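As you look at this complex, bear in mind that one protein chain is not there, while each of the others sits in place.
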Amino acid sequence: MTPRYSVFSLLRNALSYHENWQQAWRSPEPKARYDVIIVGGGGHGLATAYYLAKLHGIKSIAVVERGWLGGGNTGRNTTIVRSNYLWDQSAALYEHAMKLWEGLSQDLNYNVMFSQRGVLNLAHNQHDLRETLRRVNANRLNGIDSEFLNAQQVKEMVPIIDLREGGRYPVLGASLQRRGGTARHDAVAWGYARGADALGVDIIQECAVNGFRIENGKVTGVETSKGLIEADKVGVVTAGHSSVMANMAGFRLPVQSVPLQALVSEPVKPIIDTVVMSGAVHAYVSQSDKGELVIGAGVDGYIGYGQRGSMQVTEETLAAICELFPLFRRMRMLRQWGGIVDVCPDASPILSKTPVQNLYLNCGWGTGGFKATPGSGWAFAHTIAKDEPHELNAAFTLDRFRTGFLIDEHGAAAVAH
Amino acid sequence: MLQITCPHCGARAESEFHNGGEAHIERPKDPAALTDAEWAEFVFLRDNPKGLLLERWNHTQGCRRWFNVARDTVTYEILAVYPMGSQPPALDPRRYV
Amino acid sequence: MSGYRLSSGGQIDRARPLSFAFDGKRYQGYAGDTLASALLANGVDLFGRSFKYHRPRGLFSAGVEEPNALVTLRSGARAEPNTRATVVELYDGLEASSQNRWPSLAFDVMAMNQLAGPLFSAGFYYKTFMGPTRKAWMLYEYFIRKAAGLGAGTLLPDPDRYEEMNAFCDVLVVGAGPAGLMAATAAASSGARVILADEQSALGGNLRGSASAQENLAGLAALDNVTLLARTTVYGYYDDNTLGAVERVADHVAAPAEGQPRERHWTIRAKQVVLATGAIERPIIFGDNDKPGVMLADAGRLYVERHGVAPGRRVAVFANNDGAYRSVAALTTAGVAVSAIVDARREIGAEAQAIAAASGAELLLGQVVTRALGGQRLSGIEVAAFDPVQGARDGAQRQISADCLLVSGGWTPTIHLASQAGGPARWDDSLTAFLPGEASQPWRAAGACQGTLDSAACFAEGAQAGAEAARACGLSPNPVSLPGAKTEPLADVPLPVWDARPPHGKGKAFVDLQHDVTASDISLAHREGFRSVEHLKRYTTLGMATDQGKTSNVTGLALMARERKLSIPEVGTTRFRPPYTPVSLGALAGQARGSHFRPTRRTAMHDWHVENGAEMQAAGLWLRPRIYAQGSETVEQAYSREARQVRASVGMVDVSTLGKIDVQGLDAAEFLNRVYSNGFLKLPEGKARYGLMLREDGFLWDDGTTWRLSETQFLMTTTTANAAPVLSQLEFLLAAVWPELKVAVTSVTEQWAGMAVSGPKSREVLASVLDDLDMSNEALPFMGVRKGHLNGLPVLVARLSFSGELAYEVYCGAHHGEAVWSRILEAGKPFGMIPYGVEALGTLRIEKGHVAGPELDGRTTAEDLGLAGMTSRKKHYIGSSMLKREGLTDPARLKLVGFVSADGGKIRAGAHLVAANDTSSPPRSLGHITSTTYSPALEKYIALGLLEDGPERVGEKLVATYPLKNIDVDVEVVSSHFFDPEGSRMHV
Partner (left out) sequence: MIDSYLRQSALDHLGLAGRTSEEPEKAAVRLGEKLLPAAVNLRGDVADPAFVAALREALGVEPPSAPNTVATNGEVALLWLGPDEWLALQHGAAPEAEAQMAAKLRDALGDLHAATTEVGEQYVCIHLAGPKAREVIEKGCPLDLHPRAFGGVGHCAQSHLSKATILLHQVSPGEDGEPAFDLYTRRSFADYLWRWLEDAAGEYGVAIVAP
């Protein structure tokens, strides 16, 4: 039984010099077989395991992770959470995630520091304005809180922004989702891991998957660096490595793995209280609770598994950021890193069954995966448990690229995060 | 920041180039003969390998010519550059897990 | 008050006193001082407050690794928070202030945090602040954010400029110490293009100021194949031997000179790199090891030798290696009293003994410092016997009074760049340090950064590395003479001591000083399962502060190794990422500022538009006239007037931004027939045709007219937005898909200025200015194209209509764009001809139901937009095969229709369409409005939109709802061809 975290447990442990805290999760050796194996110990994978155990009563679950959990895109993103997507299907899925976010710390008894500080998507020209208004209205019709701010209202909300009146990329207005914001990325992985572990899920780190055992079209196990682990069902949630996994299972994906870069500045006292995103100039910024400016760039234009991108991408992003916030020029970049994001042609994810029976796939989140973590895990758990998608993810099939029922979230969702 | 050797202009900065995706994707010669699934495969499905990738690049800010590149998608090392329409040189098919 | 200025010595210019202020108090220093050395010389020992507990902190180092002495430099628009006092060169009038304290550095209310200290264990915030309500976190966060964040950034725009430079060289040498100097000298001797960069204010590293260094540098400076960059930090090692560096051009003065950049960002592409990046000393931890007055031993030496400043009056030394004895020697030479030397080793070498003896200090071997004593500064130390196996012993602690403790725990080679461009770091047991791993790019390391600490050896290694680098570039270096340096008998091999506390030692033992990460935090992380290096860092925030753990990472690893009962390399090291030290965002943004941020593309008529009252609007990078407002006209009034006048008489709009592609070759027609969805084989010479381009997946991509100028030459036009993409696509198809076709495509977008002359009077106007063209309907029929002359100037005239009126497009050479434009307007005067903007252009096309950007949004098909007739069934073309998939033929797809408001009221773009009887809340969207305008021709608001089974709903009453403003407008679904559906007007 995992003891609950609270200010009281903190006080109690403080008195015993913190000598009595238990480990947040066990580090078990893999069993010979499980009902379900989730490949990938990132936020989505751990959330999937958590909801499988919690909502679908599946007892025997393992999460296998090649490195340390939360070490992929979960620990490398810019932690933005919002649900103001254009199309009904996306909106429904991301809004479901948003509702889960709103109770996540309490549900997991782990403070994921979900901060609903609001997300602004800036509009810099007539085209942006038109798309923004269309999206804001679409959001409202989908029951998603969404507002439009004119330039002056943007200025009031973000006093340090330079509206660049008459400039090349003036701020003409912005959409605002007040319920959007940020969360502590590591905490999401750790909170789900602790929660899943408490429900009996085996989390197996430093265990690489080298192949799948497939017998007459049906997956029956996973070949790992710790040997074969049998399973009735296998869910693959490996983001940038989805194609590598699919390749092992004998099929291909409409996915490209490209570098996405981000950086943080040195910490400064609070200077910007919301998340500001600009699609036109491919930049977004927020300030972490520690005081670091968290800045995200656009993706590189080629396939890259190197968890690093080109200098020029960072330079272009910072040029854009410094145009919007000229006072940032004297602040300093402290850390820079890259992730591997799996991008679908229609900028929407795949949450689907696959050509291999009992093998399920959750990928294609591109640059927008973090915000979807709870909803993605929730829907994927359903898909695996019931062997059919929930209506929330019914449209996000692998098959849509054959049928042409694409969910094109390009452009209208600003930077697709 | 990659340095790419354009077969015509020589070694140039990545910023002069545009990536055109996986190479040797043959456009079907008899379009009518294909099913939707086969078309979807041609248009959307890609190897997206972690390792050796044969891809197309265009020297957009230079001679504007297209050419093929063999690149390691982990180290980003460019292993070969060869013209459109020709077969790739024999290379060790690096794969990482 | 313990630091003081020595009466002589140091590389400072005592003839040049400088006045400066810290926290408002004025002090004096000298040229050659850093802010840190000058404050130390003035007896200042309190420099800052720690991040979490707000504990008083003093000077810890003399370089970029400084974790404590962070100040806000300058003020106003040039304020720079979190600046290391140790790297700030002193200038006259310098102003700095301390951070993260209130009300003052000496008395900081937040120091109360120390009382709650026991609560603030690693990761405590993950375990609480979760109640009472879900929203409660927002309140806690408000206070947590206020408490966090070190210094405050300026709120004013940065007045300084930043520049960039692309540099190329054969050999880049990073670090200008003994090894780097020799490497550069050797490489340069081959004639190689060499760049030598060093982060310090002067080149030379440990040799700064020495005769041999001066001679060396003078020699290098004289060579035109060598570039010397001082004050330049090479911060990142990127792919293909591209390195990023920042040159601090004017950070050492109050403000940059006119036109001078503050910083210059260098992108250096090197054939070969020599890394001579040195090493950073590391501490040994013990109780309350963060007391002001506790300082790295080598820093103490530097303050004495470089700045002529004594770090204290009663200096004690704590070491586990000989390195510290260099500092003792330096202090002794400068006449600074060393009271005690505590060395964990039981035996030390003769040289060290000699130095100790000469210093007159009490030498305590086999002992360690277990705790620092004092209040806001060090007053003494506790010393206990040490056993290499059991560690320090509890019990009888001896106390020694001291106001400064110099600590040396050995050296940590600076392998950041090597790690960014190489394999995992190599652990060296004798040095107990990580050394560069295998190079994955052409670099070689030399000197201290690969564990060589002896100067003579550094010279030799550097020279060899430089020569090898030159040879690797195919050049032949000459032998270089090495400066005479006696091999030092001092051995830097340390006795592994990480944590000198006895089992029940008192006081907090800080591993990461800036982030207040203690040894017990690391134990806790281990206890809770955060055992991988990355988890350790993320959970405890070890090494995540602005000093990036330069003096704490290895110690942290050692303590985790102790917990896990593994060796340090088994626990692993973290991979270093750029930057080596923080880099200002301005430098990275460079010149791309203001009008340089993105180009503004101007048509040939741009100035005319502006001079004639046009309100310009962005279309991609282009600027186009939106309206030509007269007097106090609103946008709507202006475009209505313009559109009305076009239909009534004649107007002209600048269409120069349309993409134009010259398509030539025997197979040109065949080629176009494959890229357009409609037929082009039979297009006769002298005729134009409207064409649709699809994406391979069957969705609409672009449209435009293409003109057949001859059997083998076509002029293709594209939308403004797709000009470049379409050209690339055509080039791609010719190169990759149909190489057999004999076709050449060339962009001529900017060769031609284009203007559309529309309206019933357009024929008369053009007839009056064209020299030689018969403009009659017979001679120049609808869609006809002719070459002609306008006052002798060659022009192309095509009879095309986007407005539904009799209309022509006139193309002329761009140099004459404005001339031709004005000439035609002049000829139009009698007819009241007007220029019109893209708003009126939109109005006219909406009245005709022509689609444009808002409908061609990449998500629609030809069928959606009622253009199915333009998708040939007889031929194959790009996109044809995927056009018939169920997803693209689904009856439920949104299709283009027109809308008129019931009461003539405004219909808003972005409004959604819902059934009139839909009472659900929110109602279900059946589609949305794409384009909308007031129609002067119909004298009401009209709109285009995409609607479920649109065409079947013509005649239905719907509601255009705009939830954002809670506006509902009753609309009727109508055909999208609002005006002159027969097209009679344009065929006259």
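Some points to look at:
Per-chain residue numbering starts at 1, and chain names A, B and C are given in the order in which the chains are listed.
Everything below uses one rule, namely that a contact is a pair of C-beta atoms (placed from the backbone, for glycine too) under 8 Å apart; a residue touches a chain by one contact, two chains touch by 3 or more.
Since we're looking at a predicted model, the values are computed, not measured.
Contacts of the undisplayed chain with visible chains (whole complex): B, C. Remark: the omitted chain is touched by one listed residue; of C:R575, C:R602 or C:K687 this is C:R602. Checked against the full complex, the candidates C:N166, C:T333, C:Q390 or C:N777 give a single residue touching the omitted chain, namely C:N166. The chain that is not drawn here is touched, among residues C:R57, C:R78, C:R145 or C:R193, by C:R193.
In the complete complex, the hidden chain is touched by one of C:Q591, C:Q637, C:S872 or C:T889, namely C:Q591. The chain not shown here touches subunit B at positions 8-10, 12-13, 15-16, 61-65.
Residues of subunit C in touch with the missing chain: 163-168, 193, 259-261, 267, 269, 591-592, 595-596, 598-604, 606-607, 622, 662, 664-666, 742, 744, 746-752, 791-794, 813-820, 823.
Definition applied: only the chains that are shown with their structure count from here on.
Taking A-C and B-C together, the pair of chains sharing more C-beta contacts is A-C.
In terms of their C-alpha centroids, the spacing between subunit B and subunit C amounts to 28 Å.
With touch defined as above, residues shared between interfaces to two or more other chains in subunit A number as follows: 310-311, 345, 402-403. With touch defined as above, residues shared between interfaces to two or more other chains in subunit C number as follows: 238-239, 242, 267, 697, 882, 885. Within the complex formed with subunit B, the residues of subunit A that make contact are 66, 208-210, 241, 243-244, 247, 252-257, 301-306, 310-312, 345, 401-403.
Residue ranges of subunit C in contact with subunit A, taken from their complex: 77-82, 118-119, 121, 124-131, 134-135, 137-138, 141, 144-146, 148-158, 160, 162, 236, 238-239, 242, 244, 265, 267, 520, 524, 527-530, 532, 534-535, 538-539, 541, 544, 546, 548, 577-579, 582-586, 588-590, 592-595, 597-598, 600, 617-618, 697-698, 853-854, 857-859, 882, 885-888, 890, 908-912, 914, 922-925, 928, 961-964. Chain contact summary for the complex, subunit B toward subunit C: residues 1-3, 13, 18, 20, 27-28, 31-32, 34, 36, 39-40, 43-44, 56, 58, 60, 64-66, 75-76, 84-85.
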